[in-house]
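What you see is the complex with one protein chain gone and the rest in place.
Take a look at chain A:
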């Protein structure tokens, strides 16, 4: 048995009730602990749907998602929330920071969702992560007072706060220039190597995908290509 940190088994996803659109066809896919994976595919191919199902934000119509060896099929909403909070970190194309809070407070948010109050230790950790993504100078800026790259890096720092096993990123650099894109992928790699975090990244950019350990291409809801380097 392979050592998968996250795995989908026979996953189908159908949208709509009267006119049915099948987004995913009987998908079987697993990702190894500490691996760095890219999912590519045309828009509408079903890759975002797959990522959302992997992240338990969406439920499959059929099949099962196994995270850390535990099936999520029969988990309650509350249990799934806890699972996301503890095990998964999300980075989306749009950063989705809370504009009412500063960079540091945004990074602390996942920790506070789990623990309520943030003590000195957790604040220090949040600063450390901000340092890692190179934002120590703007930690007290409101999210709205930062550049696009800084906001996205804050979102990455936030995803790292609870030391998740897996980071799911959906076009994390879709809105950024090529220079910032490069620096963000270097950052992902660094985190992957230093902390052993598993990365599953959706991207359009073949150049970016080529840097991954494994490339999975989705076409019309099916895996059309699966290359492991």
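Quick notes on this structure:
As a working rule, a residue touches a chain if its C-beta (ideal position, glycine included) is under 8 Å from a C-beta of that chain, and two chains touch if they have at least 3 such contacts; residues count from 1.
In the analysis below, contacts and distances are computed from a predicted model.
You can't see one chain of this complex, but its UniProt record names it "Lipoprotein-releasing system transmembrane protein LolE", from the set "Transport permease protein", "Lipoprotein-releasing system transmembrane protein LolE", "Sarcosine oxidase subunit delta" or "3-oxoacyl-[acyl-carrier-protein] synthase 2".
Of A:10, A:44, A:99 or A:119, it is A:99 that touches the chain left out of the display.
Residues of chain A in contact with the chain left out of this view: 48, 52, 55, 57-58, 77-78, 81-86, 90, 92-94, 96, 98-101, 109-110, 112-114, 116-117, 158, 170.
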